[in-house]
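Notes follow once the structure below has been shown.
Removed from the display is one protein chain of the complex; every other protein chain stays in position.
A and B are the chain letters, set down in written order, and residue numbers restart from 1 in every chain.
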Amino acid sequence: MSPRRMGTIVGDTIRRRAKGGETSARSVGFLVVLWFCLLFALMFLVVLIVTTWIEGADRLDARLFTEYPASDPERAGARPAILGSLWVIGTTAIMAIPLGIAAAIHLEEFADSNHWLNRIVEINVQNLAAIPSIIYGMLTLAALGLFAVVNKNMVWVGALALSMLILPVIIIATREALRAVPAEIRQGSLALGATPLQTTFRNTLPAAIPGIATGAILALSRALGEAAPLLLLGGLVFLSFDPNGLLSGYTTLPIQIFNWTGRPQDGFHALAAAASILLVAILLAMNAVAIVIRNKFQLRW
Amino acid sequence: MNSKITFVGAAALAASATLLLTGCGGQPTGTETSGAGISGSVTADGSSTVAPLTEAAADIYRDVEAGVQVTVATSGTGGGFKVFCAGETDISNASRPIKDEEAAICADAGIEYTEIVIANDGLSVVVNPENDWAQCLTVEQLNTIWAPESEGVVTNWNQVDPSFPDVALTLYGAGTDSGTFDYFTAAINGEEGASRTDYSPSEDDNVTIQGVAGEPGALGYFGLSYLEENLDVIKGVEIDGGAGCVAPSVETVQDGTYTPLARPLFIYVSNASYAEKPAVKAFVDYYVENAVPVAEAALFVPLTADQVTVAQEELATLG
Partner (left out) sequence: MTTITAAPQAGGRAPRPRSGLRGRPRPLDLVIRLALRLASVLTIAITVGIVVALVVPSIEFFAEVPVWEFLFGTRWAPRFADASFGVIPLVTATAWTTAIALVVAVPLGLGAAIFLSEYAHSRARRVLKPVLEVLAGIPTVVYGYFAVQFIQGTVIRDWLAWPTGSFSVLAAGFVMGVMIVPTIASISEDAMSSVPNSLRQGSAALGANRMQTTLRVVFPAALSGIIAAVVLGISRAVGETMIVALAAGQQARIVTGPLEAGQTMTGFIASAALGDSRVGSLEYNTLFAVGLLLFLITLLINVISIAIVRRFREVY
């Protein structure tokens, strides 16, 4: 082959690859755009965390946990809000998790998926998961009006609204977890003479617990960060005491942040930032626990 | 399988233990129970102008009697009266006197109450710090700005007064449940509730501050305490009520020269709650007897000596 012919072939190949290959300008440009998309989102997160930290790190001290709201930002703290959040989330967990697991067990293990009622329930759960959270607050408000309950500011009322909010999420997550358990587990149990109920509660459910726990923790972390439904239920209130019971008045950490954010003094903005750091830290911890549970305990079939 | 159940059980146990420990936790640190060991709850609702005063009182009172649990909500003066006359609250914070219709509702429901003037207030008109043309506004000019007929019409400062520059007028103010709204519209527009509607209404006066602080052509109104707390971001306007420009301050409000926007602030105490709930009695007694120091701590205009005497007399009728 003459050098000239070789040169032509090489030149053609280079030109062809340059037009459509991995290193072409358009391909590289595309990759740069994709990187930019990802990095922009991450940068936003970093800026958010950094600005919040700069504003609030000073106030991230014991006062946040031990002091009560006050008109002087130097003396104020989020103690009732933190305890209120704990009470509301704890009550929500007790209300929503058993109910969600029970519904998911029924839908996944026992319901005839061709029956019209069960199909409606399934579509319904998908719909409920996408409804704006404030509507659950309105539902609870209407329910209270129906039963002539006058005082809305009680822990169980807030927990009721949040439970209805996260119930679809728990149901969906539990169903996924149950679905991942292979049929052989159930079949083996039945073959050994267990009833379907015994199979579910002694074999299938325990095998699905890591997935259920992950889903439940993620659902609760969502409930912890919600403020809108509770605003409708009298959550924005000044408390001079610790919430201490299901019937007690309460406020929550997101609502306290909302309260302080709206105040013009810089001292309160710093407090809002500090409380935000605390809230995000708690949520990250919960998410990390959920991921750890999923990675460590999830059975690989 | 067993380890997982143990793990979940342990986690549940830990969570409930934490909840019980913090929830049923003992006295908050830093307070000694030096009081008589009274416990109970006190519910207050109503004006967002008066709420900081009641909150300040509750804050101070917690150091005296840790067992008294005070809840203060802000539904606006009108909203506060609605729940008060339904028997749901013990104290109603109000930045205007109770209306006849509201008093009738209370009477129908069998709620007897006592009206106590707890502090004074100068309703302040505020503008952005960059606003150097509106140092003093007359009542007529305010009426031009806020009258119902001005809706959609008066949108620029130079329409208020030809000497003012060409700057867009953005308005912030109180919502319709607010006693501040009722009082301001009555004083400026001559009729309670008469106002243009194309402004940013909010029951939360802090939104007004944020709004006014952010735009050069903005104007808003709220109680004096909010102005005094935020002099670094907004500016007060002197009001000419017919006798010259007067700036709102403790003195001008107390001696009545800040007209027509000087007003008393009230709490309405449910007689039944006072009689039946020791916590309510203790808190109200403390609040009224210490009305002047509490007002000073919260940057409100305190009662004059005469007003203090009247308040003590009202308190005595309760007891």
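Quick note on the criterion: a residue touches a chain if its C-beta (ideal position, glycine included) is under 8 Å from a C-beta of that chain, and two chains touch if they have at least 3 such contacts.
Since this is a predicted model, take the numbers as computed values, not measurements.
Chemist: Pick out which of B:Asn131, B:Thr170, B:Gln254 or B:Gln307 touches the chain that's been left out of the picture.
Modeler: Among B:Asn131, B:Thr170, B:Gln254 or B:Gln307, only B:Thr170 touches the chain that is not shown.
Chemist: Can you say which of B:Gly40, B:Gly79, B:Gly122 or B:Gly236 touches the chain missing from this structure?
Modeler: Among B:Gly40, B:Gly79, B:Gly122 or B:Gly236, only B:Gly79 touches the chain that is not shown.
Chemist: Which residue from B:Val160, B:Ala213, B:Ile239 or B:Ala291 sits in contact with the chain not drawn here?
Modeler: Answering carefully, the residue with contact to the hidden chain is B:Ala213.
Chemist: List the chain B residues touching the unshown chain?
Modeler: So the residues of chain B touching the unseen chain are 45, 74-76, 78-80, 82-83, 86, 148, 170, 175-177, 193-195, 197-204, 207, 210-211, 213-215, 218.
Chemist: Counting contacts across the full complex, list the positions on chain A that touch the omitted chain.
Modeler: On the chain A side, contact with the omitted chain comes from 20-22, 24, 26-27, 30-31, 33-38, 40-42, 44-45, 47-48, 51-52, 99-100, 102-111, 117-118, 120-121, 124-128, 130-139, 141-143, 145, 164, 167-168, 171, 179-184, 186-188, 190, 195-197, 199-200, 204, 221-222, 224-228, 231-232, 236, 254-255, 257-258, 261-262, 269, 272-273, 276, 279-280, 283-284, 287, 291, 301.
Keep in mind that, in the parts below, only the chains that are shown with their structure count from here on.
Chemist: For chain A and chain B, what's the span in angstrom between their mean Cα positions?
Modeler: 36
Chemist: So in the complex, which bits of chain A are touching chain B?
Modeler: 66, 68-71, 79, 83, 86-87, 90, 93, 150-151, 153, 206-207, 209-210, 213, 234, 236-245, 249, 262-265, 297
Chemist: Please give the residue numbers of chain B that touch chain A in the complex, ascending.
Modeler: Touching chain A: residues 1, 4-5, 7-8, 15-16, 18-19, 22-25, 28-30, 41, 43, 51-52, 55-56, 58-59, 61-62, 68-74, 83, 86, 88, 204, 206-207, 209-210, 213, 229-230, 233, 297-298 of chain B.
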